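A short write-up of the structure that comes next.
All protein chains of the complex are present and in place, except for one that has been dropped.
Our next item is chain A:
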């Protein structure tokens, strides 16, 4: 457990945190300001989240001069399975931080436009962001761990474009107004856990036997 925490911490430090949080802060500000003038910013938030997720989640794999960081990790006193668990731990903690951020921004937007504010909408957006980020992780990580960042750009960009297309469809259908929030969130979470668990198992298997 201590080694997983060490690995997670390493992933957090490989990520250019200051850049990411500056971008997040600016995006928050822009979304709040937009909330003053535009009635509904939740899908803008989801779009911003898509960009944020795809760049932040791949950071632990990005090294210098087109080389990934797998070589460095292979030379550290960390077993391969610990590296995988650590990457997933990093992703989930990042997701949690970003979801919290977007939930707060949505809440603030609701304060600006009290007529449109309600808890179920905020939770719906938060669940949507959470679902999106974790799904991105579950799809991207096995590919990144199997082929490495430099050989798997499609893992990042393919996932981003694919999920954006799905989001576009969701935006078009706009199901949030019709569904009952809590059962939907519960069912979504259960499904997500299954997908994430499967993704983790695949990643552990491919990284254990991968040639670096």
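Keep in mind that, in the parts below, contacts are C-beta pairs under 8 Å (C-beta built on N, C-alpha and C of every residue); 3 or more make two chains touch, one makes a residue touch a chain; residues count from 1.
Everything below uses one rule, namely that contacts and distances are computed from a predicted model.
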For the chain that's not shown, choose its UniProt protein name out of "ApeI dehydratase-like domain-containing protein", "ABC transporter ATP-binding protein", "Cytochrome c-type biogenesis protein" or "Succinate dehydrogenase subunit C". "ABC transporter ATP-binding protein"
Give the residue, chosen from A:71, A:168 or A:191, that touches the chain omitted from the document. A:71
Determine and list the chain A residues touching the chain excluded from the picture. 6, 9-10, 13-14, 16, 62-65, 67, 69, 71-72, 74-80, 209, 211-212
